[in-house]
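Here you go, one structure.
Note that this complex is displayed minus one protein chain, with the remaining chains in position.
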Amino acid sequence: MKYIDEFRDGEVAKTIAGKIAASVEAARRYSFMEFCGGHTHAISRYGLSDLLPPNVRMVHGPGCPVCVLPIGRIDMAIALALERGVILCTYGDTLRVPASDGLSLMKAKAGGGDIRMVYSTLDALQVARDNPQREVVFFAIGFETTTPPTALAIQQAQQEQLSNFSVLCCHVLTPAAISQILESPEVRQWGTVPIDGFIGPAHVSTVIGSRPYEFFAEEYRKPVVIAGFEPLDVMQAILMLVRQVNEGRAEVENEFSRAVTREGNLKAQDRVAEVFELRAEFEWRGLSVVPYSALKIREKYGAFDAERRFHLTYQPVPDNKACECGAILRGVKRPQDCKIFGTVCTPENPIGSCMVSSEGACAAHYSYGRYKDMN
Amino acid sequence: MADVKRGYVRPLDLKHGRVDLTHGSGGRAMVQLISELFARHLGNDYLGQGNDGAVLPAPMLDGKPARLVMSTDSHVVSPLFFPGGDIGCLSVHGTVNDVAVMGATPLYLAAAFILEEGFALSDLARLVDSMAQAARAAGVPVVTGDTKVVERGKGDGVFITTTAVGVLPEGLELGGSRARPGDAVLVSGSIGDHGVAIMSQRENLSFDAPIVSDTAALNGLVAAMLATGADIRCLRDPTRGGLAAALNEIAGQSGVGMMLQENAIPVKPVVAAACELLGLDPLNVANEGKLIAICASANASALLAAMRAHPLGVDAALIGEVMADTHHFVQLSTAFGGRRIVDWLAGDQLPRIC
Partner (left out) sequence: MCLALPVKVVEIDTGTAGDWAVVDLGGVKKEVSLALLDDVQVGDYVILHVGYALSKLDPEEAAKTLALFSAMNESQLPA
């Protein structure tokens, strides 16, 4: 597979690992947050931490849209299926996230909810066309990568006058989340979560470009290196961050230059701006309420907004007391620091969303890395 | 006026006819379905006895009484017809394989059908013919069966349950609890083919991939492997849950760990590409014509040679070894020299966006 296999070459990985080892200053500790769940997954799956020197630590960030979805939002989706009889279309990632009353979308399906997994908004539109007498709701999650397809689906629905189609919009924004982390007391005041730099998300950046990160570099003096998803991309980005830290620079660098430009995909950005606007605030699991961090559907497309159509109100639901997903998403704790990790909370019986999504820090650690805790 | 033959029964309309509720009710309609469709394809002397149960000779091997091995499997695969096979041949292969991996020679099959009202007889005939061919190729006749019909909407076209019995020679003890540190782990060929072939047919995962299910009866391959005299501890067929599930099961049963080499595990490039697109790991994807073998390391090369000499084992590979581990982890050494666990999944793998 071209442009994939070359970026997974084990021999080249050793070369880069050697350069990282040569670049780190022995007495210094480096702590980098990989914001994006895809990077968390790559690091675990390829065992990249084994290749890093001991004074370089990776902190997992909240860039997993499933992980940051609060229970109350899943409850809304479940209620639509079980109480309002809609056909609920959702991406596979959300099906097992635990919600209230011991339910998840998967369990609601077993309980009679018409919940269908789709690979794309295109499939959801087809379900609406095939079932004109039923209401069809698409559960839209994801960061900026996934938002343009939802925008297009809504515009397509309007064009076709597909009046039985609507969207439950839970799209969230990357820069707002990064701000929230940088503003958090652990990072800003107490220094208990040292973050020396960020690995910027790969595919979000193809849409929004590298420009939005310049603010963080300037305002907070933290370097950002946008990295592709393959393991060599991640290794190279870590090398670039180490060098920036050593040289006292705080710039935005683009390792993923084969797909990311400074401006991003303007056509996609325009479509999103046509259909969505900012919510004043939105609750994120783990980060609590964050201003201007999520999107809602504009009045102009209000007919396709499930929250308006079904008069839904958001009820915040607290997480299970023992669940440390919040702290883990902020990098304050590691999965193994959570008292119920691996015992009460496992992929078979997840308590929190970090254990459900294959990119959640807990799931990644449990599936790939927990042997390290054992000895 | 033409003479009507005595006892004339209008034959089933196999081209346009459909299963209806009378076919399952035990009356003449069911008898006709059995004789004109099932027996026509599956027929043999045992089935021809026509009684409630088939009378079979006492199990013997080389003139001596042998132990019986029995296994049963229900088949609910959807779609019913997929590239490389269908639920009919799958139901024969799957259960024959379960007996074969015990080291037993499969002898007889039983097949029970649950048919949905409205199911096309032409499709049923195709499936039963496929089953018959699979049974003949494996040398394992279907000696008894059952048919039931459920109302439209209460079945998925057809469900098939097959049971196989076989005979096991004295002294042969294969089992998941017999793996020991130092043993070799082998696989008979490329992994993930069946699961991806199935997924390529599901409507909401629309890609057009030249991937064909590997469904096959493995009793011939097993016989060739046993004939080498190698000290084989365990054989298993990695169906649902893939290689990861099967190896984790064995690790747990034997109280050991394993270390696999990522580069050694055979995966067809097109299967790898399809798994990339869906965000799946081939290690967790079902196989229906492959087996895992754990054997004493001294016998690994001879066993591998015997597997590669057999048509169903040409891509056989040594993929790792068993090691002592109180946590029973199955680990993978990645191309990067990093290590990770090969875990078995909580549920089915779901395609992901993240």
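So that you can tell them apart, the chains are marked A and B in the order they are listed, and the count of residues begins at 1 in each.
We adopt the following convention: a contact is a pair of C-beta atoms (placed from the backbone, for glycine too) under 8 Å apart; a residue touches a chain by one contact, two chains touch by 3 or more.
Quantities reported herein were computed from a predicted structural model and do not represent experimental measurements.
Contact with the chain that does not appear here is found for just one residue of A:Pro70, A:Pro149, A:Gly326 or A:Pro350, A:Pro149.
If you put the hidden chain back, the residue from B:Gly182, B:Gly229, B:Gly255 or B:Pro269 that touches it is B:Pro269.
Among A:Leu182, A:Ala259, A:Ala327 or A:Ile340, only A:Ala259 touches the chain that is left out of the view.
Only one of the listed residues, B:Gly171, B:Pro210 or B:Pro311, touches the absent chain: B:Pro210.
Considering the complete assembly, subunit B touches the hidden chain via residues 206-211, 269-270, 272-274, 276-277, 279, 352-354. Although one chain is hidden here, its contacts on subunit A can still be listed: residues 1-4, 6-7, 12, 15-16, 36-39, 63-65, 91, 119-123, 142-143, 145-146, 148-149, 152, 201-204, 206-207, 210, 214, 226, 228-229, 232-233, 236, 240, 243, 251-255, 257-260, 262, 265, 267-268, 271, 359.
By definition in this document, only the chains that are shown with their structure count from here on.
With each centre defined as the average position of its C-alpha atoms, the distance from subunit A to subunit B rounds to 39 Å.
Listed in rising order, the residues of subunit B touching subunit A in the complex are 204-205, 269, 272-273, 276, 279, 327, 329, 331, 334-341, 343, 345-347, 350-354.
Taken together, the subunit A residues at the contact with subunit B in this complex read 1, 4, 8-10, 13-14, 37-38, 44-51, 64-66, 91-93, 95-96, 106, 116-119, 123, 142, 146, 231, 346-348, 357-359, 366-371, 374.
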